[in-house]
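To start, I am sharing the structure in question, which I have written as structure tokens.
With one protein chain held back, the other chains of the complex are shown just where they sit.
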Amino acid sequence: MSAPTFSASMDPSTKSIRTTSPSPTAPEGKPSAAVAPTLIDIENLDFHYGATKALHGITLKVPDRQVTAFIGPSGCGKSTLLRCLNRMNDLIDGTRIGAGSIKIRGVDIYQRDVDVIELRKRVGMVFQKSNPFPKSIYENITYGLRLQGIKDKGRLDEVVEKSLRGAALWDEVKDRLHASGLGLSGGQQQRLCIARTIAVEPEIILMDEPCSALDPIATAKVEELIHELKLKYTIVIVTHNMQQAARCSDKTAFFYLGKLVEFAPTRTIFMNPENPQTEAYVSGRFG
Amino acid sequence: MPPETNSAALPSPTFNIVKRRLSFFGLTLDECIQVFFGGNAFVAVVILGLITYFLFREGAEFFGQNRQNLTVYRQAGLEYVDFMRRQEQAHTALTRDLFELRMRAVSDMTTRQGLTLAEANQRLASFDDYAGRFDDAIGPLRGMVADLTEVATAIKTKFNINQDKLEEREQLQSAGRTVEANAVKVEPVDFASEIAPILATRDAYLENNRVLAAEFAKLVEQVPAAPTPKLQGAVERFKVKVKAYVATFPSIEAEMAAWDFRKSVPLWKAFSAFIFGRQWLTASFWQDWYGVVPLFVGSLMVSMVALFLAIPLGVGAAVYVNQIASLREQRFIKPCIEFISAFPSVVLGFFGIAVLGEALRALSQVTWLQWLPGFPIAERLNALTAGCLLGLIAIPTIFTLAEDALQNVPRAFKEASYALGATRLQTITKIVVPAGLSGIISAILLGLGRVIGETMVVLLCAGNRIAIPDFTEGLSAFVQPVHTMTGIVAQEMGEVVRGGIHYRALFVVGIFLFFLSLGINFLAQKIVRRYRISIG
Partner (left out) sequence: MSAPATHLFQAKPSFARTAEKGVFWLFRSAAYLVLLCGALVFADIVIKGAPAVFTTTFPFVNTVFLTEAPESLYVFEHEGAKREMGDREFRAFREQEAAKAAAQGRKAPEIKATSFVYSAGGIFPCIVGTVLLVVGSMTIALTLGVASAIYLSEYARQSPLVSFIRLAILNLAGVPSIVFGLFGMGMFVIFLEWNVSLLAGWFTLAFMVLPVVITASEESLKSVPKGFREGSLALGATKWQTIRKAVLPYALPGILTSSILGIARVAGETAPIMFTAAYVVRDKLPWEGLQHAGDFFFQGVMALPYHIYVVSSKIPQNEYTERVQYGTAFVFLFIVALIAATSIALRNKLRGRYKW
């Protein structure tokens, strides 16, 4: 049932990958994921919430400058894994890594001497519920830069425009940059959050169900944006919506009960998954 | 290129996320900030600790001093004299009974039998004669007590002067003025010889007791017939009382025989004299007592009046606002009650003095209210006046917390009840209030804590008479003036010698209050917590 949508949206994405991929030799139609170098290397990861084990031995390699989708039923651990990638889980009481490691560009991000702040600058995050600060659009976007001590007005203006353009929001808000970010519509707010994330120029953008609170039109805009963003950024997206995963991702990981069931190019997952559980889930028989 | 080997293929010098930050004592700036805030959070703990420490620092020595106080009481023979004094006072009480009987007889005769005052007095001549004889009977004992009181007081004074001199000498010595110190003469008081004259009266006392017993036995037989038939019962009761009084003689004698001024006073006596002592008597020429009971009873009575008013009103208002009132009423009533909570207690106290006390007394003189116990009120400032104002202080506390408790009752409970066809009243009484009950109870407890700890209102309006009210006439005890624990501290702290026993006693009252309030608080929290567990 998802096949038509899938193939329709697959085409432009593969094209765009081809033009920018570090391995432009990938033949037409072949899933490009296979040739992209690994950026995030998760190895045998166990994760605990207090006494309960939320993730069991996850091993996953997220390719550079591609969209990787995490899918699975509620409570399967996909969001948890996502929040491990920039250590947002540190903020929750009683969480810890039991075993395994996560390496980004070969650096273990759970090493003792890692600066979490630096990590989060490199690994940005967009949340399920859009959370602009109750400040102006302009200030929302420059927030991260100001934290880094950048005060130069010209530079800030430039970044604001670039980020808003990057988030496909510039045309809609350029006349009211100093209006409150809370005055925007839901979809605009979410794109503002994305723009805010881009402004600090991360390498990786984590998206935690970014469209779950949006209407279909706003969702379409955000998805479009994702396609453009992957030219420059590596994107990991958690989604409940399988069509969305199919539409925008290059590789898909299916989680179930805290385990990684299958990780493969999106096309494979949706067309002919190896694992019967995956098959049952993507065909809508459970979940 | 297979993806497995790719991780090494991207060695990027730009992905540098290793810590490189300023550090002080091995902490990063952010950790320093955290430590700063964490330190601040301990302020509350530290303050509680400091309160405990400083209350005990000033108050703990009270018990030693009180023991000394009681020891002197015994050694100087005051205790011995008080045995006799109690015997005398019991007799005085009986005389007062007779006097009261006469008053009632007079009023009976003048109002019911239509006699004039002179006629009534004439008829009571024989009764008066008897009362006179009854009173005179105690004469010798009274004289003895008066004499011995002087002797004992003299011993005590001597001892106290010596103590002062000792202190003076010590001070001089510690100041290095040895010569002057040696010049201070201290003659230690030899209690054994000093007290001998008191003990020497023993035989005379015993003899006197025998005479007294015989006298009273005679007097009981001679009690005149009741002047009016209505008083027959009272006369009979008086006879029984006199007989009981005479029967106490042997036990008093036994106590006096067992008494020994050398017996030391155990430390627990100093504690129990405070906690169970029924007298708070200070700056007395005879003996100072620091018993917290009258103050505690006063605090308790005032609080009872306050809660009696505040529970129905506070909880009722909470139920009304939370369950029944329209949104507009809610928006009006809630801020208003919160506003009442901001009334400074000293202003309420002033209101009590200026208006409420007088108003209550005027109310108590209305004829058709005479059936109420204690009406008409004799004193303007009493437990009731203070209690009413404290009620007004407790209401906002109880209201706010109880309303919170009701608010926290899950909506689903209510909806389920309505869905089963319950009326609003049924839902309120059967579902909402029971579900919020523990919250309401803890609200009441916290209200109690607020009331017991309140100072200014009771200081101004409770009447400040340090005595356990007379409970024999039931509820009318509540319109008698009382003194309270908070009130006594506020009233006397300004007038006492720093470091003296009285000063320390006030701190011990503070310690008592402190732990009482902690206990009430703890109980309230425990009740709330238990309730949380039961809900989910």
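Chains: A and B, in written order; residue numbering restarts at 1 for each.
Convention: a residue touches a chain if its C-beta (ideal position, glycine included) is under 8 Å from a C-beta of that chain, and two chains touch if they have at least 3 such contacts.
In this text the structure is predicted, and so the values were computed from the model without any measurement.
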Chain not shown: contacting residue from B:F159, B:W259, B:F308 or B:F350: B:F350
Per the touch definition above, residue among B:I252, B:I333 or B:L437 touching the missing chain: B:I333
Chain not shown, touching residues in chain A: 86, 88, 91, 93-94, 117-118, 120-122, 124-125, 127, 129, 131-134, 143-144, 147-148, 182, 193, 196-197, 200
Missing-chain contacts mapped onto chain B: 29-30, 33-34, 36-38, 40-45, 47-48, 50-51, 54-55, 57-58, 312-314, 316-317, 319-321, 324-325, 333, 335-340, 342-351, 353-355, 392, 395, 399, 423-425, 446, 449, 452-456, 459-460, 486, 489-490, 493-494, 498, 506-507, 510, 513-514, 517-518, 520-522, 525
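Just so we're on the same page, only the chains that are shown with their structure count from here on.
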Chain A and chain B: spacing of chain centres that average the CA atoms, whole Å: 68
Chain A residues touching chain B - in the complex, by the definition given at the top: 23, 33-39, 41, 61, 63-64, 103-107, 109, 111, 113-115, 118-119, 122, 203
Chain A-facing residues of chain B, complex: 1, 3-4, 6-12, 15-21
